[in-house]
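Missing here is one protein chain; the remaining ones are kept as they sit in the complex.
The block that comes next holds subunit A.
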Amino acid sequence: MSDTPVIELRNVDKSFGPIDVLHEISLKVKAGEVLCLLGDNGAGKSTLIKTLAGVHAPTRGEVLVDGEPVKFSGPKDAQNRGIATVHQFGGTYPLMSVGRNFFMGEEPTKGFGPFKVFDRKTANKIAVEEVQKMGITRITDGDRLVGGLSGGERQSLAIARAVYFGARVLILDEPTAALGVKQAAHVLRIVNEAKKRGLAVIFITHQVMHAMTVGDHFAVLIRGAIAADFRKGEKSREEITDLMAGGQNMADLEASIEGYMETHDGHPPKVSAD
């Protein structure tokens, strides 16, 4: 496997008018590697995802795919280059069947001219096979409506779809946030499966445990900038959580409270009533 990252950001800034959302973001992901993007709400995660997915163009800096600088003309362009985004909700249509969901926008047809018929049998067969290959064995009927699947299964379906249609970079936006423990484990297994198949995965989350289970490489995003960048095993769970909660700020706060207690006979500072 080549060492060129499949996708790379170099010193990317993004501002909306006068508001700077991302500053100097640099990151890269190689094939078969999982990059976990950690950050609290409002840290700029979704702007970063949208920049990677071609929704926003960076204000400054560049995006590279396979080492070549690119400018996405839109989300469809990014998709054509193999960058697939799976959102926490969405990407699937609850009142449609597994087979129809899987092939949305890429329907297999049979027949001629104006009488091209959606090939339900083939669609269902491939969809069920692909989902099962990803380890979701509970889905056996392609006619089943997606609304009847669990959240984890829906995520898995969306991921299996992206993989089947040739995604090389998989951007997962908080895939485990709304899931129970078991369901989340399901999704994490699928992330591992995608990694094994040589996809570059960008896994966005604020659940440190989930990140540590699958991640090879971690980046912590605070107020639009990368506050820490480290590899697997270099930091403990507590350190990461601390970083996400504001890192330096948290330490400063603790220090100031200690200082106050030393000068005030061990009393903590009074919290003012207003």
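Throughout what follows, a residue touches a chain if its C-beta (ideal position, glycine included) is under 8 Å from a C-beta of that chain, and two chains touch if they have at least 3 such contacts; residues count from 1.
Note that in this section contacts and distances are computed from a predicted model.
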Among "Xylose transport system permease protein XylH", "Pyruvate dehydrogenase subunit beta", "3-oxoacyl-[acyl-carrier-protein] reductase" or "Tyrosinase", UniProt-listed name of the chain not shown: "Xylose transport system permease protein XylH"
Option touching the unshown chain, where A:K14, A:K30, A:R100 or A:K195 are the choices: A:R100
Of A:K76, A:K121, A:R231 or A:H264, the residue in touch with the unshown chain: A:K76
Chain not shown, touching residues in subunit A: 75-76, 79, 85, 87, 90-96, 100, 103-107, 109, 115-118, 140-141, 144-145, 147-148
